[in-house]
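Accompanying notes for the structure given below.
Here the complex is missing one protein chain, while the rest keep their positions.
Here is chain A:
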Amino acid sequence: MGDDLSLRINRRTIAAAFILWTAHFMIAYGAEQIAPGSMAARWIAPIAALASFAILALCWRRLGSNGSNVVRLGLAISGVAIAFQTMPAIVG
């Protein structure tokens, strides 16, 4: 029952995880488009990543101890994708 996709918390958490990835992508890419190659544009991606990780952690906690493992995987995939996406800004 905990994994049921009809449960509101599961649906919303999965959607939130990937909307967060989308937002991080748009912020990082948008900053680079506006000011290509600038340090400010490169700093935005890791800062946005830290904020994203914090929100993902909150979502993880909200699931509680009986939360869905599938939803946790969704949070993990989103986290990995965000971390991966931050690399170009750090490495340059």
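We take it that a contact is a pair of C-beta atoms (placed from the backbone, for glycine too) under 8 Å apart; a residue touches a chain by one contact, two chains touch by 3 or more; residues count from 1.
Just so we're on the same page, contacts and distances are computed from a predicted model.
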There's a gap in the complex where one chain should be. From "ABC transporter permease subunit", "NADH dehydrogenase", "Histidine kinase" or "Cytochrome ubiquinol oxidase subunit I", what does UniProt name that chain?
"Cytochrome ubiquinol oxidase subunit I"
Determine and list the chain A residues touching the chain excluded from the picture.
3-6, 8, 11, 14-15, 18-19, 21-22, 25, 28-29, 32-34, 36-37, 41-42, 68, 70-71, 73-74, 77-78, 80-81, 84-85, 87-89, 91-92
